[in-house]
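Removed from the display is one protein chain of the complex; every other protein chain stays in position.
Per-chain residue numbering starts at 1, and chain names A, B and C are given in the order in which the chains are listed.
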Amino acid sequence: MTAVIDLNCDMGESFGPYILGMDEDMLELVSSANVACGFHAGDPRVMERTVCRAAERGVGIGAHVGFPDLVGFGRRYLDARPEEIRTDVLYQIGALYAFCRAIGVELQHVKPHGALYNMATRDGRLAEAIVQAVASFDRELILLAPPASELARAAERAGLPVAYEGFADRNYNPDGTLVARHHPTALIHDPVAAARRVVRMVREGKVRSVDGEDIPLVVHSICFHGDHPAAVELARSVRRHLDEAGVRVRPLRELVNRGKDPQGGHRPGWPGGGA
Amino acid sequence: MTAVIDLNCDMGESFGPYILGMDEDMLELVSSANVACGFHAGDPRVMERTVCRAAERGVGIGAHVGFPDLVGFGRRYLDARPEEIRTDVLYQIGALYAFCRAIGVELQHVKPHGALYNMATRDGRLAEAIVQAVASFDRELILLAPPASELARAAERAGLPVAYEGFADRNYNPDGTLVARHHPTALIHDPVAAARRVVRMVREGKVRSVDGEDIPLVVHSICFHGDHPAAVELARSVRRHLDEAGVRVRPLRELVNRGKDPQGGHRPGWPGGGA
Amino acid sequence: MTAVIDLNCDMGESFGPYILGMDEDMLELVSSANVACGFHAGDPRVMERTVCRAAERGVGIGAHVGFPDLVGFGRRYLDARPEEIRTDVLYQIGALYAFCRAIGVELQHVKPHGALYNMATRDGRLAEAIVQAVASFDRELILLAPPASELARAAERAGLPVAYEGFADRNYNPDGTLVARHHPTALIHDPVAAARRVVRMVREGKVRSVDGEDIPLVVHSICFHGDHPAAVELARSVRRHLDEAGVRVRPLRELVNRGKDPQGGHRPGWPGGGA
Partner (left out) sequence: MTAVIDLNCDMGESFGPYILGMDEDMLELVSSANVACGFHAGDPRVMERTVCRAAERGVGIGAHVGFPDLVGFGRRYLDARPEEIRTDVLYQIGALYAFCRAIGVELQHVKPHGALYNMATRDGRLAEAIVQAVASFDRELILLAPPASELARAAERAGLPVAYEGFADRNYNPDGTLVARHHPTALIHDPVAAARRVVRMVREGKVRSVDGEDIPLVVHSICFHGDHPAAVELARSVRRHLDEAGVRVRPLRELVNRGKDPQGGHRPGWPGGGA
């Protein structure tokens, strides 16, 4: 019996003359790529190149949809109406899909970026707007979301396939939410410790919370950022520990049940050892 | 025996708080809509609304792809490399396709806008870049182009379905090109005269050139602009004269052979009286 | 003894091919123009044209600074940091100033637009960021703000000249704040009633609140919008009633004390009947 997990990373965040991210390094380590779609980062050349390189390595491709705020990198909350978010997301999905279709590779998933991700985690109306956009385009697209978030719940209500993501280098509260970034205990700085936490999430479905207790945490994917060398080192450490533990790293499309089972209906599939 | 023609019009050129174009009026008159994709005009809300309204009326939907120049409305030549044009066009096609797919309607055609259209008419390399973008997305998308242009030739070489477009209110040179806009004889001002020219193009495949001689002009579609009341009046006049002449107005997809004939290969289909 | 008031209106909100606002009509009626600076609306051509036309009529020119959100027209809250707001505002002031300087006319005032205005009314940190931008450029620029707002208070603390603005067609709560727009009693629909309220604000420094009681309301300027015919009609009505009541309409620079009095220090000057 083999355990399996996806590793995802934000990519394609360069723009025009500007280079951002260590995409080449990360593409060797992860199994799914969240590709920026030109709103918060990325441009059509960067999108095409990123899609091609990911496809060459069998890395699953996702639309990393964000607010139309290049100068703010999509990290600033924007009080957009649900209709604005729905149509902006649909536009971005289509734009990235074009580059996938042009080379005959599947668009695998959608993941909101930055402030849009954070808002959709907590705000059911925005979560629903995103889910509507995804579902209207393709009901087999996987939505990548934090477990127990409004975003995950909205997708599940809509029967959309959902993948839960966890973080290797973030501490969790006892209720399964992340310790806020500004808190001194937010981050796990040691790449080895972080890697061991990931192995445990996959093997046991548990993580040690910031209070010292084990809590259940079942995720399909671990999220990395690729914007500085330490991030690459972290991903390398996690990947090595997963390999040593016999955990296979595979793209989301191989982990998530997309509603083709005979019981009918889309349901989130469960990854991990023996589900 | 019934003659048939398509009428096309630029649409969806509003943006955010800005309203442009008499889309509602024109949607009653034309059979194909060139929908701006957010680069030279349009935004995701406008795109969705335009796609929905066109679909409700059975109007064929096309991606009106342009330069990334909102303030210049895509009318200024930009010395972009073919790779930039190819990827910009592919991005825009995907973005508009998303709104079509979301409501289950076909994306019928692609038409370059403004300076991109003019450049692609004359410059084979840019024409090829556009054709590559279209063909890589969907080889059944119809490219709307001037007859005998570099754009039409590039599409034909690539086996892409092409539709030729003519103009009701523009004078033609003896070689079939348009009299330049700034020339005093460029425009036909009388809506009735313009309408009669269109009927003749359809019925006889001919137009009276600026020199007074008849020249052959076989087109699948007549292009209108929808940005001022006179344009609507012109379209109304053309539509009425076509109706009276027994010419049916149908979207491009019903006129253009998209390569499904047994002889194989994509070839431009011929519209008109008895093809 | 003559009473005096400024009338201000948002202007220069066209962009590229898009026309917005009835600027020509409003320029005949108001004494100060809030000119969009290219972030939420306006472009360099529109800015120059608006500055020139306002200057020709002796209308005072202000920088209407907004969020960098053209598609949202600056009406969507954006969670920008104070440093981002300060530098965005400074940039916009300089850009508009260039067009004033080029024709030798004074830049008279600054007024935040849309969501930035609303946020700065309530949020002291953002108000301070705006005030810092204005003060660092020119301590004689007048900040146009609602009375008793955080924005007015921040300007006063910084010794910046402030002008208070009121609304002809909005109802006031007993505490002097505006009745929220979505409330059924928010608007005064009758142009004559609205005009009479303005005359009373100027003559008596009072307005009838939504509860039926008179409250004090001393303002230097009345704000109009110029985006639909009813707004022009309202401004006409107000202007006519002011003329009939012998109230002079003059630009802010003639109403507001800009710290040149011998007592020293910038203090808001008081307009109205008996200053």
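The rule we apply is simple: contacts are C-beta pairs under 8 Å (C-beta built on N, C-alpha and C of every residue); 3 or more make two chains touch, one makes a residue touch a chain.
Just so it is clear, the structure is predicted and the values come from calculations on it, not from any experiment.
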Exercise. Could you tell me which of C:35, C:71, C:90 or C:105 touches the chain that is not displayed?
Key: C:90
Quiz item: In the complete assembly, which of C:45, C:125 or C:183 touches the absent chain?
Solution: C:45
Quiz prompt | Residue in contact with the excluded chain [from B:57, B:76 or B:183] | solution = B:76
Quiz item: Touching the left-out chain: which of A:6, A:43 or A:128?
Solution: A:43
Quiz prompt | Contacts of subunit B with the absent chain, listed as residue ranges | solution = 68-69, 71-72, 76-80, 84, 115
Quiz prompt | Contacts of subunit A with the absent chain, listed as residue ranges | solution = 13, 15-20, 41, 43, 70-73
Practice problem: Please give every residue of subunit C in contact with the chain that is not shown. | Solution: 38, 44-45, 47-48, 83-84, 87-88, 90-99, 101-103, 133, 136-138
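One rule holds in what follows: only the chains that are shown with their structure count from here on.
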Quiz item: Any idea how many Å lie between the Cα centroids of subunit A and subunit B?
Solution: 40
